[in-house]
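Note sheet for the following structure.
As you look at this complex, bear in mind that one protein chain is not there, while each of the others sits in place.
Labels run A, B, C, D, E, F and G following the written order; every chain starts at residue 1.
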Amino acid sequence: MVNFAGIAEPGSTKNYKTGTWRTYRPVVDFDKCIGCAKCWEYCPEGCIIELEVDGKEVYETDLDYCKGCGICSEECPVGAIEMELEEED
Amino acid sequence: MVNFAGIAEPGSTKNYKTGTWRTYRPVVDFDKCIGCAKCWEYCPEGCIIELEVDGKEVYETDLDYCKGCGICSEECPVGAIEMELEEED
Amino acid sequence: MEEIRIHGRGGQGSVTAAELLAEAAFEDGLEAQAFPAFGVERRGAPVRAFARISDTKIRLRSQVYEPTYVIVQDATLLGTVDVEEGIKSDGKMIVNTSRDQSQLDIDTEAEIITLDATKLALDILGKPIMNTALLGAFSGATGEVSVEAMKKRVKKRFPGELGEKNAKVMEKANKIVGG
Amino acid sequence: MEEIRIHGRGGQGSVTAAELLAEAAFEDGLEAQAFPAFGVERRGAPVRAFARISDTKIRLRSQVYEPTYVIVQDATLLGTVDVEEGIKSDGKMIVNTSRDQSQLDIDTEAEIITLDATKLALDILGKPIMNTALLGAFSGATGEVSVEAMKKRVKKRFPGELGEKNAKVMEKANKIVGG
Amino acid sequence: MALEEEEYFESGHRACAGCGLALGARLAMKATGEDAIATCSTGCLEVVSSPYPESSWEIPWIHSLFENSAALGSGIEAGLKAQGNDHTKVVAQGGDGGTVDIGIRSLSGMLERNHDVTYVCYDNEAYMNTGIQRSGSTPYDASTTTSPPGTESYGNENRKKDALEIAAAHGISYVASASIAFPSDLVDKVKKANEINGATYVQIHTPCPTGWGYEGKETIEIARLAVETGLWVLYGKKDGEIQNINKLNDRKPVEEYLKKQKRFKHLFKKEDGSKELEKIQNIADRNAEKFSLDK
Amino acid sequence: MALEEEEYFESGHRACAGCGLALGARLAMKATGEDAIATCSTGCLEVVSSPYPESSWEIPWIHSLFENSAALGSGIEAGLKAQGNDHTKVVAQGGDGGTVDIGIRSLSGMLERNHDVTYVCYDNEAYMNTGIQRSGSTPYDASTTTSPPGTESYGNENRKKDALEIAAAHGISYVASASIAFPSDLVDKVKKANEINGATYVQIHTPCPTGWGYEGKETIEIARLAVETGLWVLYGKKDGEIQNINKLNDRKPVEEYLKKQKRFKHLFKKEDGSKELEKIQNIADRNAEKFSLDK
Amino acid sequence: MKRENREVMEGSHAVAHAVKNCSPDVIAAYPITPQTHIVEKLSQFVADGELKSEYLKVESEFSAMSACVGASATGTRTFTATSSQGLILMDEVLYNASGLRLPIVMVVANRAVGAPINIWNDHSDSMGVRDSGWIQLYAESNQEVLDMAIQSYKIAENDDVRLPAMVCMDGFILTHTYEPVSIPTKEEVSDFLPEFDPEHKLDPEDPKSFGTVGFPGDFMEFKYQQHEAMQNAKEVIPEVFKEYSEKMGREYNGLIEEYKTEDADVILISLGSVIGTLKDTVDDLRNEGEKVGLIKVRVFRPFPEKQLIDAIEGARAVGVLDKNISLGNKGALYSELLDSLYNSDITPLTINFIAGLGGRDIPESSAKKMYEKTKDVAERGYVEDEIKFVDLKEA
Partner (left out) sequence: MKRENREVMEGSHAVAHAVKNCSPDVIAAYPITPQTHIVEKLSQFVADGELKSEYLKVESEFSAMSACVGASATGTRTFTATSSQGLILMDEVLYNASGLRLPIVMVVANRAVGAPINIWNDHSDSMGVRDSGWIQLYAESNQEVLDMAIQSYKIAENDDVRLPAMVCMDGFILTHTYEPVSIPTKEEVSDFLPEFDPEHKLDPEDPKSFGTVGFPGDFMEFKYQQHEAMQNAKEVIPEVFKEYSEKMGREYNGLIEEYKTEDADVILISLGSVIGTLKDTVDDLRNEGEKVGLIKVRVFRPFPEKQLIDAIEGARAVGVLDKNISLGNKGALYSELLDSLYNSDITPLTINFIAGLGGRDIPESSAKKMYEKTKDVAERGYVEDEIKFVDLKEA
């Protein structure tokens, strides 16, 4: 049955993958990316992560949660993020 | 029985004589009174009335309602109002 | 069980009087209850307070309809308030007045005791707070509660000089009515 | 009585589709009911809507558990949502997809009809609003509701050009699935 | 006689002798006149003026609850509008508690929607009807039954809520403070508020002998001292502009006001009381600065 | 990376794609850090973040009702104090409706009592959770489901309530406006508010694609345009002094902001719409004047 | 059911149309799911000039009802709608409105009351205010709710009643469901419902005072009058229903509706939209030869004691489906049915089903289980678990 008084564990919505909501997927061009973190700052899902690619600090999306809103793409100062239509599967 | 929804007639508290609450009674000295109406302005009971006495405009208390607070006496610019202890009877 | 009603005006300490009466009765080993007439009365308006004293536990919660004793703090009330209402014919009424009881127009078979409590209060306390004088008189006139208990409680409630003076008022009033 | 379930995403007009379906059925002389899955879903999240049609008055107020027909507005849902749940084995499922039905992984005995509603919508409406195409297909595939009634109601709801275009979409989709 | 002679708030009400609130209502109603409807929140004013089957009000009047006087006023205004009545004024009345505390939501909504209602707050600086408990409008350090002084307390610990500023921040076109010690000014302000088409707010300082601890006869004097010390500033604010500042020739020290009232008695007795008195003087000084009170 | 890396408002929440509110909460929580307790009034934020048995919150969080976030915060602060805890921050959160309308009484009380609570209002300018009804914070002329344009209407008929001024009128020591388009500024302001010992109020402009009618990806742009047109002014007010005004080099006409949103579409279509646009431009101009916005 | 007049419409919109045709002078409302579509539609009517009402978009439900009190006191017809938390929030004003005898009409989109917060249907909200002196009607369908909205004005404004009335419709299940309804035209409504023109109102021409202090010497008499008005409503409501039926051609026959009860051994009793499902269930069971009947409680306040007793007579067992529970006791309908039965001449066995709380669906299968359980009680001759939570997920 339900727990006492409906108490929830911290951060547990992470169990739910909002990535399934997505129609468009942001794809980062690591070559273009200057690691400014603007995309990370502005992502309402907080699902952008720092990566090291070839010794360079870049950012990429965690597709488990990305809803494909397109904000990161819009706000990337160097146009490093493209929104691509999700494939059915 | 009570009326529909407890409706009351306008100004009907006049049926209740708050003069019975009084311990001190204001007595106006018409000779002193200059008819400035300050007492009338300041009376919380609205129980001071204009009179003509010997052709002179003066003010006096309606003892039916006067609670004897003493404001009129205090505020009369010429000290025309004395507060006198009520007699038992 | 005896029931007492106190008449006064808002601000004259009628409720305090009822409370002190109950406290003193309890001090004397009795059971006691005191309560105001639950109203919305403002300062100056006529008010009432009640007390019950008994040698068994008091459970009754209704208002007082037929008091044995009535205390009237302010004789100016006599014209407007029905102070004699319901008083037992063998009861007693204690009235604060400078007049003689024959001058009072009170329609009751109960015994009327008068006392110039205002003067007493003004003399000793310097203020027209008559409730303690009337309590002293109540003690003297009825014997229901000892004046010692009264004095003890008034001193407890008003520590220091104020209590002492009130106790003195009680003592004196008690004597005057023959306590 | 037949029950219909529509799957889509918040913002795709699944509820509108159910409503239009009910309206059209009523237009055809049937009794009808339409309602959303009562939820708190936000735009983009998977949502459902339902309709019932019948030739007698509909009194049932429960949710739809065993639909005869299921409409899937967005094939990207197939991976995450159990679109086949409860569908009658002799029922039909209409899926918006560019793929062939054999390429779809849906575990049901019900007949599956596919249609590239997105393309149709983009072609005619210029927007990926697929619900009217799917309704047209529903009409064609099931014969439960006439495409005329559908068209009439869509034009009523969206007066002017928008309605006309949607009616055209319906017509076309209806033809495609063999209506 | 400068003021309207007619009484719309009648004798026979049950307010304490010397009640500032009763005078306030009497004066405000003179400004309002007969073609008006008044609401009243629960509180002294309502209780003393409407013991069934009696009423002190000569104009149509309604009491509903403690916290909804402004909402009631909104509804009345709407009812009149719906009936095509564009002349009858609506005056919503409340005590300070009913206004700045429990009633502030309905007040805020009424002001936001800019109903054609004059809201009159009678400020006696505490919940008097229930026996002198602190309200948001109780001044700093005042003793009330819920802000008693004690070893851990100097009385009320919060500053008096500035309901006039709060009302003004709603962008309404008129707010004003008034005092029963200045009847013509009071009547003028309520009249002005009534004349404006839209929501207005007038707060009247109405000393209370019972709650503040002074003799009934001193009510006007106390009210006057509040103004003369700068603790209660008389002003109007029309479309954001402050007007009618009552400049003071010789601002009195706050002690003159405070020492007359039992609710501040402890400040003159308690150790460190003078520090507190200074704080209160500071409040007056800041008022003087803000409103350029000193001549 | 200027901002705190740690996330306290987690992924998996159910907000619409591109939700400004979700971003606002994520940023505000970065300013708040882990030693804090948050309340949340009923609304989008609460609904999207706490579907039992899940929660997006990494810090202790509680939702009770729609109108009592500030009162809940008051109680939590008191509870912490009673436990001798003088380090944990309390952040009370509410939507604009939960704050400036139904919640304003409890907010006003909390501010008056000066609890050590930071109140954060997420302003998406309508009741979004219930399907885009007008709130007191809805701008003039915006179309919502309860302020639809029509033959008798240009949309919302009231001006946006100035909750910042109202909060400031309570005499609290800090109020600030922020925008999700300016994350560092936002985080700074919430931090500052948190650091102050006493009640503070921060209102964050959080555009809502669903309610305002634009595409999710435009959220930041819309938020930025609100600031650049002067319709949403970024400022702080510390102890009555306005600070941190974000001066504008080249203030944009309001049309640039309005035309991107369906909620203002009717103004560009309706006869006389231009008159209304002028009125809105006036609002921006008055803001510019009041805050000396133009460089 | 004159087909030509019917149109498929959302329940909320159907109510809005009906209310529009009652021409309320003042509407004051605050949005809350699932009431929103009602007040949104009314907003649109006003924006489009189709309805000339003063529409107050207030800042809380408390003010919504307070504004209705003010407006109604000026002698105008008023409307509001709410749900759940909103209804409970206005509780204090509900008592006030009934005590002031103001015939305000309110639609309640029934929804659970939190915590936990839940936007789905049950009856905790309206049942939670059943003491407040409001008439309460419960609708089975969208047709009923829109008819009841119109009827309510006539009931509430009746001189022998003069009480506010609440029309309860199940949240989502009715509010958000599209189905065919027939809406009386404005002319038809006007013919049925006279203008509201009360004797006592806030009026500078006749300046009375309202809402005075009721002292202990009078208060009881005020309450007694309200109680009497409720009793009068038991007479007035069927008359209003009758007139409505005659004028509009749809049958409303009384405080309760009986469905196949005549020879029933087992009777189910409930209110609201679940009645539809239960009717289907009863039909199915009848087809299977079961002697089952159904009672729909259309009017819950005043409580139709006598009507229920008469209708139940002859049944061996009754199963009462409550979509609420007074925590620590029973469902409200069950509780009040039993307090009525106790002093009646009949003694059916009884069982209380607590079902559908917070939007838990009640499918026909569950309805059948309730029937089975009730029948079982009838057969055994006693009830074991009197209060049964239906479809509860066990630990």
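Rule of thumb we're sticking to: a residue touches a chain if its C-beta (ideal position, glycine included) is under 8 Å from a C-beta of that chain, and two chains touch if they have at least 3 such contacts.
Since the structure is predicted, the reported quantities are computational estimates derived from the model, not experimental observations.
Peer 1: Which of these, G:133, G:180, G:204 or G:319, touches the one chain of the complex that we don't see?
Peer 2: In the complete complex, the chain left out is touched by residue G:133.
Peer 1: May I ask which residue of G:222, G:259 or G:371 touches the chain that does not appear here?
Peer 2: Residue touching the chain left out of view: G:222.
Peer 1: For the chain left off this view, which of G:190, G:245 or G:335 is in contact with it?
Peer 2: G:335
Peer 1: List the residues of subunit F that touch the chain left out of this view.
Peer 2: 34-37, 39, 46-47, 50-55, 57-65, 67-68, 70-83, 88, 105-106, 108-109, 112-113
Peer 1: Mind pulling the subunit B residues that touch the left-out chain?
Peer 2: 1, 5-6
Peer 1: Residues on subunit G that touch the omitted chain in the whole complex?
Peer 2: Touching the chain left out of view, subunit G contributes residues 85, 88-89, 91-92, 95-96, 98-100, 112-118, 120, 124, 127-128, 130-133, 135, 211-224, 226-227, 230, 233, 301-303, 324-330, 332, 334-336, 338-339, 341-343, 350, 357-361, 383, 386, 389, 391-393.
Convention: only the chains that are shown with their structure count from here on.
Peer 1: To get from subunit A to subunit E along touching chains, fewest steps?
Peer 2: Minimum step count, subunit A to subunit E: 2.
Peer 1: Return the chain pair with more inter-chain C-beta contacts, choosing between F-G and C-E.
Peer 2: Between C-E and F-G, contacts are more numerous in F-G.
Peer 1: Need the most distant chain from subunit E, centre defined as the mean of C-alpha atoms.
Peer 2: D
Peer 1: If you take the mean of the Cα atoms for each chain, which one ends up farthest from subunit C?
Peer 2: D
Peer 1: Taking each chain's centre as its mean C-alpha position, how far apart are subunit D and subunit F in Å?
Peer 2: 39
Peer 1: Calculate how many whole Å lie between the centre of subunit A and the centre of subunit G, each centre taken as the average of the chain's C-alpha atoms.
Peer 2: Here the centre of subunit G sits 48 Å away from the centre of subunit A.
Peer 1: Where in subunit C do residues touch at least two different other chains?
Peer 2: Expected reply: 40, 44-45.
Peer 1: For subunit A, what residues touch not just one other chain but two or more?
Peer 2: 6, 18, 21-22, 67-68 - these are the residues of subunit A that touch more than one other chain.
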